[in-house]
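Single-structure report; data block below.
A single protein chain has been omitted; all remaining protein chains appear in their positions.
Let's turn to chain A:
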Amino acid sequence: MTKVLDVKDLHVSFNTFNGEVQAVRGVTFDVTKGETVAIVGESGCGKSVTSQTIMRLIPNPPGFIKEGQIVFEGQDLAQYSEKQMEKVRGNDIAMIFQDPMTSLNPTMTVGRQITEGLIQHQNMSKQEAHEKAIEMLRLVGIPSPESRIKQYPHQFSGGMRQRAMIAIALACQPKLLIADEPTTALDVTIQAQIIDLMKDLQNKIDTSIILITHDLGVVADIADRVVVMYAGKVIETGKLDEIFYQPKHPYTWGLLASMPRLDQDDNTELLPIPGSPPNLLNPPPGCPFAARCPHAMKVCTEQMPETTEVSTTHQVACWLDHPLAPDVKPPAGAVRGE
């Protein structure tokens, strides 16, 4: 299994008037070829910043990479110049954004928006790029692509725009696709279509996917592995089954318990996680989740737990995993029956 991407101890901060906001504080994960890794967590946990940092799309200033490496095919992207990044973006790594209503240029035809990447990276002529763009639109399931290609984004529906975004992103057959909440702005039936499309295309062009989401339903549908982030840190990571069936971190329990389930009887209430994440201007010295954690111990507020291995594929950063910690069972709502 070759690693396509290996993010090592990534720290990203933003300089603001109030001081340095540490949005990402030591994130480590990897993506192997053909794999789909989901990064989950609530708003402000640093998942979007992480993904945009991989593409080096964080505006600098105010944002900057404080520490760490982003190794893509043996090269550290964190050290790349803007010129070098231009060759990577869109060509080797592509990105889909959250809101298809605003992420397409309103004054440019859909076709032009697909072809410009092809012309830029693949040395195609206009004619070749045009044909390739039609092929891409057909591939993402847009009917009569020959006429659609001449249209503007406002003539597309939300779901079709996201399909067009996928066509733009996949046109150059990137090795890695980063999808930043690709279904959040779409209605549920379209969400399912888009996820199916991504799965289907992943097989066809053999790309790896990083999926940023807070929708665990989407995660269950497409991900091979899950990275759970909280307050700029990875607190648990494992294979899909490990996260869903043997979650170790109380935050992961909370996420799972707050998700509606079909196999539950109607009377079981969803459990929200009380409280809100810490201010990343002054992150707490201990576990960032300690303040909201029902099982927090004294050590949790004082020291950040080490990342420990539950299995070779499953890691967690929680003091409860320590041999001296009391044995705590996850709440009923968080446990999935096998």
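Keep this in mind: a residue touches a chain if its C-beta (ideal position, glycine included) is under 8 Å from a C-beta of that chain, and two chains touch if they have at least 3 such contacts; residues count from 1.
Just so we're on the same page, contacts and distances are computed from a predicted model.
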| item | value |
| --- | --- |
| Omitted chain, identified by the protein name its UniProt record gives, among "ABC transporter permease", "Cytochrome c oxidase subunit 3", "Gliding protein mglA" or "Oxidoreductase" | "ABC transporter permease" |
| Contacting the left-out chain in the complete assembly, out of A:73, A:86 or A:215 | A:86 |
| Identified contact with the non-displayed chain, of A:5, A:24, A:77 or A:168 | A:168 |
| Full-complex contact with the absent chain, from A:102, A:144 or A:313 | A:102 |
| Chain A, residues in touch with the chain not shown (by the definition above) | 55, 57, 82, 85-91, 94-95, 97, 99, 102-109, 113, 116-117, 120-121, 152, 154-155, 165, 168-169 |
